[in-house]
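So that we are looking at the same thing, I have put the structure below in structure tokens.
The complex appears here minus one protein chain, its other protein chains still in place.
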Amino acid sequence: MPSKIKSSRDLEKLQQALSKKPDTGKPRISVCNGTACRPYGSNPVVDAFKLEIEKRALDNQLEFKVTGCHGFCERGPIAIIEPGNIFYQKIKVEDVAEIIEKTLKKETIGRLLYKDPGTNLETVKQDDLPFYRNQKRIILGNNTRIDPTSIEDYIAIGGYSALAKALSTMQPEQIIDVVKQSGLRGRGGGGFLTGSKWETCRNAHGDVKYVIVNADEGDPGAYANEGLLTGNPHSVLEGLIIGAFAIGSHQGYIYVRNEYPLALKNVTTAMQQAEKLGLLGKNILGSGFDFSVRVNRGGGAFVCGESTALMASLEGKTGEPRAKYVHTVEKGLWDSPSDLNNVETWANIPQIINNGAAWFSSIGTKGNTGTKIFSLTGKVNNTGLVEIPMGIKLREIIFDIGGGIRGGKKFKAVQTGGPSGGCLPEKLIDLSVDFDELTKAGAMMGSGGMIVMDEDNCMVDVARYFLTFLEEESCGKCVPCREGIKRMRQILNDITEGKGREGDLDLLKELSSHLKDSSLCALGGSAPNPVLTTIKYFSEEYEAHIKQKKCPAGVCKMLIQFSIIDEKCPGCGMCVKVCPSNAITDMGKKKPVVLDQSKCIKCRTCYDICRMGAVKIE
Amino acid sequence: MSESVTLTINGQKYSAEKGKTVLQVAADNGIKIPTLCHHEEIEPYGACRLCIVEITRGTRNRIVTSCLYPVEEGLVVQTDSPRVVRNRKMLLDLLLARCSENKVIKGLAAEYGIEKPSFREEYREKHDCIVCGLCVRACEQVVGVSAISLVNRGIHKEPKPPYLERAKACIGCGSCFYVCPTNAIQMEDKNGIRRIDRWKVEFKLKKCSKCGIEWAPVAQLEYIRKKWDLPAGFFDICPNCK
Partner (left out) sequence: MKDKVTAIIKKYDNDKSQLVSILQDVQAEYNYLPRAALDKLSKKMDIPQSQVYSLATFFRAFSLKERGKHIVNVCLGTACHVRGGELILESLERQLDIQRGNTTKDNNFTLETVNCMGCCATGPVVKINDEYFGHMTNDKVEPMIKKYSK
């Protein structure tokens, strides 16, 4: 580790030295070991690389880098070979020796390349893949270039130069002006102008001020902040220090979900490294500015993503929100002015300081500048983290980047904004993705979850799912949220069980409008969105459940039945073996199996295992 | 002298001290706003939402809780607008479904014309507690004992002693009983013993050495005596005989 950096000039020198390391001439293998690659076995792959390189003493001929999330999680474990920008996917331990061998010989391995599912054509370079080609990765792009546990890596690619620029050449007011002019809006979901928030906090009365990173990404199905914090923690930290300087704060907090062990580890390491190098602490880069940071772990409460609940939790209390009639930028943590921004918002700051407000606002659309990271998941072919310029169409994300719907199924809906957001139908597929358009349609940008659903997903079940989630996550303080969500969930439960009644939808709508008006915080206020959007865009599905007692998508257990299509069943007995309730009987070879309805628990195991499509759900 | 502001409540102009809440100012001027979770001696909390009012600032109308909203110059408040009443009715509807046999809630709901909840019969619950937290806040803020707290979250949240056992720190003062807006806490003084079943506690009552009346729990008097450093025997005589 280099010694303490005492000035901007020192940092510049170190950056030059690090970026000119002799390493740069060697071929480099970067393997993704982000959280989403781990279920695919990226850990053993990384170990195999290390072992092989050590065994063959290739340290001098090859640079090996373990990085955070590359984004294309669907194809993990992933490696990028430089030079050449070669993209290898679905790597197994057995492939490791060959990858090393071929990389040294400057050859590529065809079988590990990405093949277009339609044309079967191979693509060599990452940048040419449809998944990456249509993105604009100003924030996430560096994930593939650095080892997130190495501050040298970050500095080598120009890291902390924005901080040096801000501290040595800019006044706090100037920084705020640049952020304001950039048009950056809060990436946590609300979309409030970041620069204005900073300005209010700077001007608020009080000697002590706090800056906070909200990394309590609680939206189920969103992991954009996880990918960023795990893959490039220094970019968030750098943004935070710049913000602290602009606001006049000397103490910062990073509030990380406890369910993100890797993010926690990497951000803690980053903080310790920055401290050692003098980028945190007293007299940062000789500027006279002091700032320190503390990492706090969340306790597993979705409501703590709400600013006042998060601050209560930071004070060691239960995460109950309070009314925000006096804003947290005036009176927040320990009643002091506090600025809280989302991980992604902070990570944008160094880019804006380095490249200027004009550059930033040239990306995206007027009023919605810059990029947004989404975790594209669900029934889409290319799942992963995607970063897009604001204002592109949903269609471009789902079909061009996401490669369309899995298994040739039909697109049904896309859910954005998590439990506070909504489900948008096919007719809105050309909607532009920005704060205002999504809100207008009844959904929300949120922290960047984008869950694609196909014809096999039941929208009433999805609404029920979100309300069940919110019922569990409500802090329970105020009546509308605690009692209202419970009743809404009960009604939805009844509908999915075939006990829906006429008038249920009206009551749901009435409760929705009440929750929006009267809840204490945004959790309750936005809780109706999943219900309202599904009623608005998929009313026929509700009708089918309530009137015909049918679930057209074949999801709601009480309304469906499994049966065997005799003509299609070869009697292989696979389903008989896996059926947990012994509901299927083998009738001998080449004879169709028999399913006993009274024993069937509708677990779907037979449906999933049958390769002949002989199990029918109706 | 403290700054004052002018605001309009239900069409009438009022002058009020800055820093006060809309609920306080309304009460000062004899305007009744219903509330369950509010008590003057205890910090406002905003849980029951019954005190909601509609405010107008510029062209924007919104619903806020008057117990928390600070008055400001030019604020326009309506305490019973159609939107307020609609929301208040739904609150009472929800509370009634939770406390379907509680007299206070039933009475309040009836005032707003609600005889039975809009929800299915099988959803109805028979709680008395509305989880307004007044008992917990009184115990913490007024008594300074924190013998009970709000336990769990969401629909399972309720005031309870730690580990759901006997509230060991309780001094039997009965503040929780007095502040509870729905009579969900029962307290009984009988045969020299005070019982608060909800916290699983029993206290011996002190007998006045003069008149013989059992006037307060020994534990409470001891607590006060120690806190204020009063001499032993200070509470041997009840306040009436002093």
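Just so it is clear, A and B label the chains in written order, and each chain counts residues from 1 on its own.
What we mean here is this: a residue touches a chain if its C-beta (ideal position, glycine included) is under 8 Å from a C-beta of that chain, and two chains touch if they have at least 3 such contacts.
All values derive from a computational prediction rather than experimental measurement.
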Note to self: If I consider the whole complex, including the chain that's not displayed, which of A:104, A:208, A:429 or A:609 touches that chain?
What the structure shows: A:609
Check: In the complete assembly, which of A:415, A:490, A:512 or A:534 touches the absent chain?
Finding: A:415
Next item on the list: Would you indicate which residue among A:64, A:87, A:245 or A:469 is in contact with the undisplayed chain?
Entry: A:469
Item checked: Given B:12, B:152, B:209 or B:240, the one touching the chain that is not displayed -> B:152
Next item on the list: Spell out the interface residues on subunit A facing the chain that's missing from view.
Entry: 35-36, 38-40, 73-74, 76, 217-223, 226-227, 257-261, 263, 296-302, 313-319, 375-379, 383-385, 415, 418, 449, 451, 453, 457, 462, 465-466, 469, 473, 475, 578, 580, 603-605, 608-609
Next item on the list: Spell out the interface residues on subunit B facing the chain that's missing from view.
Entry: 140, 145-153, 161-163, 167-169
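Everything below uses one rule, namely that only the chains that are shown with their structure count from here on.
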Notebook entry, point to check: Roughly how far is subunit A from subunit B, going centre to centre by Cα mean, in whole Å?
Noted result: 42
Checklist line | Residue ranges of subunit A touching subunit B (in the complex, touch as defined) | finding: 301, 318, 322-323, 325-326, 471-480, 482-484, 486-487, 490-491, 494, 507, 510-511, 514, 517-518, 520
Checklist line | Complex interface listing, subunit B residues touching subunit A | finding: 45-49, 52, 63-65, 68-70, 83, 86-87, 90-91, 94-95, 97-98, 118-120, 123, 130-131, 133, 150, 152-157
